[in-house]
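Excluded from the complex is one protein chain; the other protein chains are retained at their positions.
Right, chain A next:
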Amino acid sequence: MGFATAFYNTFAKRNSVYVTSIFAGAFAFGIGFDVGVSNLWDSWNRGKQWKDIRHKYVEGGDSE
């Protein structure tokens, strides 16, 4: 109840704030989605990617 009212008063009361927060949320969502999918990919393919096995083939792994 209090949360719902706070949400309405914070975000939805003014349309300018509402639309702005929607766009900001879309931006944040895009970044978060990319990071999340990349992490999922890396964990799914752990041990198969070049960055995981590079140290076996290249001397001194930290210098490019």
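We adopt the following convention: a contact is a pair of C-beta atoms (placed from the backbone, for glycine too) under 8 Å apart; a residue touches a chain by one contact, two chains touch by 3 or more; residues count from 1.
Here, contacts and distances are computed from a predicted model.
Undergrad: Report the protein name recorded by UniProt for the chain absent from the figure; options are "Cytochrome b-c1 complex subunit Rieske, mitochondrial", "Cysteine proteinase", "Thioredoxin" or "RNA helicase".
TA: UniProt lists the chain that is not shown as "Cytochrome b-c1 complex subunit Rieske, mitochondrial".
Undergrad: Take the complete complex as the reference. Which residues in chain A touch the chain that isn't displayed?
TA: Within chain A, the residues that touch the unshown chain are 1, 3-5, 7-8, 11-12, 18-19, 21-23, 25-27, 29-30, 33.
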